[in-house]
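Please see the structure below; I have some questions.
A single protein chain has been omitted; all remaining protein chains appear in their positions.
What follows is subunit A.
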Amino acid sequence: MTDLFSKFDGLIEQRRALLSTGVTDPFNLVMEKVISPTVAVCNGRETILLGTYNYMGMTFDPDVIAAGKQALDEFGSGTTGSRVLNGTYAGHRAVEDALKDFYGMDHAMVFSTGYQANLGIISTMAGKGDYIVLDIDSHASIWDGCKMGDAEVVPFKHNDIEAMEKRLKRIPEGAGKLVVLEGVYSMLGDIAPLKEMIAIAKAHGAMVLVDEAHSMGFIGPNGRGVAEDQGVLDQVDFVIGTFSKSVGTVGGFCVSNHPKFEILRLVCRPYVFTASLPPSVVHTASTSIRKLMHAADKRAHLWENSKTLHAGLTSRGFKLGTETPQSAIISVIMPDLERGAAMWEALLHEGLYVNLARPPATPAGMTLLRCSLCAAHSAEQVQTIIGMFERAGKAVGII
């Protein structure tokens, strides 16, 4: 008998070798107690959270929590059904209305996770004979959406406008085309030149999908994302987003102005064949989204935090994923997985949690310590974080 697990032997060995050095398993951390959007207790120690994507700090907002509690009392713990059968409650409609208002768009469709939103929209929109042109650094949910559909998949080099245009030009006349881009790429925290790319996509007759998971609530005058910031949101056919970052709960969505959009509710399998979000989740989400519409002060403070951390880590000799702060993600490039894990553990001992990211999630085989800032981090906390990085970096020999 062939052991079907044998395909994982390489990874099992890599993990064994890493853990045999005595390092704490970076992929097995437990948050024992969560004190606020920026502080939790891990291994009995109070720890500053710098790897949560909780960009706007909405998880403990009193209005958001009150809405969730009320929904639990009034609608129960779960819907036990699909959106198209018994799983659409008043709250699901309310959160779709909140999204339409937030983005100023005609249609909104809520999925159970952001992963399912990409999976569903991409696999349903681009079918046999159609072409998907996408950035090579796209998120796993985008790749899985491509794999699930039957379209021809054509990747181009990360953020390379010319490479994208060349591929669009070569697509056979008359074929359907979907260009898939992200506002913020979550591994390095860099943004896409959406204005130029979308103009080219439109000139070649392509429809455009932009994943704004890591920009919602923060980037753009109204927090609508990078496309809004670059003045091209009206050119985007599908915006994909999530409730699990700035919104502070879980769920995914697509907003669009396309007049035929509503038919997707009947044909999009990851929307139809799964249970809808619990009432408490959709009520917390709609309350949070409506508050994010008026969060300009928090957005400004988050930008300050991002700039301060970027400058502080650069001046202390760390190599970062971007030359300038472009989003709320600051990625610190590690020389290899071993020293990355050692640095991660040293930071944890200092009382700081960041994400350890490694291939295949990362581009070019890099090991990264990915920091995501929160509008609820105080200026003092950011200074404390820089000090922790400096001590840990020296202890591990990275700087």
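Remarks
Basically, contacts are C-beta pairs under 8 Å (C-beta built on N, C-alpha and C of every residue); 3 or more make two chains touch, one makes a residue touch a chain; residues count from 1.
Convention: contacts and distances are computed from a predicted model.
The chain not displayed here is annotated in its UniProt record as "Acyl carrier protein", chosen from "Copper(I)-binding protein", "UDP-glucose 4-epimerase", "Ferredoxin" or "Acyl carrier protein". Only one of A:Ala163, A:Ile200 or A:Ile386 touches the chain withheld from this view, namely A:Ala163.
The residue from A:Val153, A:Met293 or A:Ala361 that touches the chain not shown here is A:Val153. For subunit A, the residues in touch with the chain missing from this view are 131, 136, 146, 152-157, 163, 166-167, 170-171, 360, 363-365.
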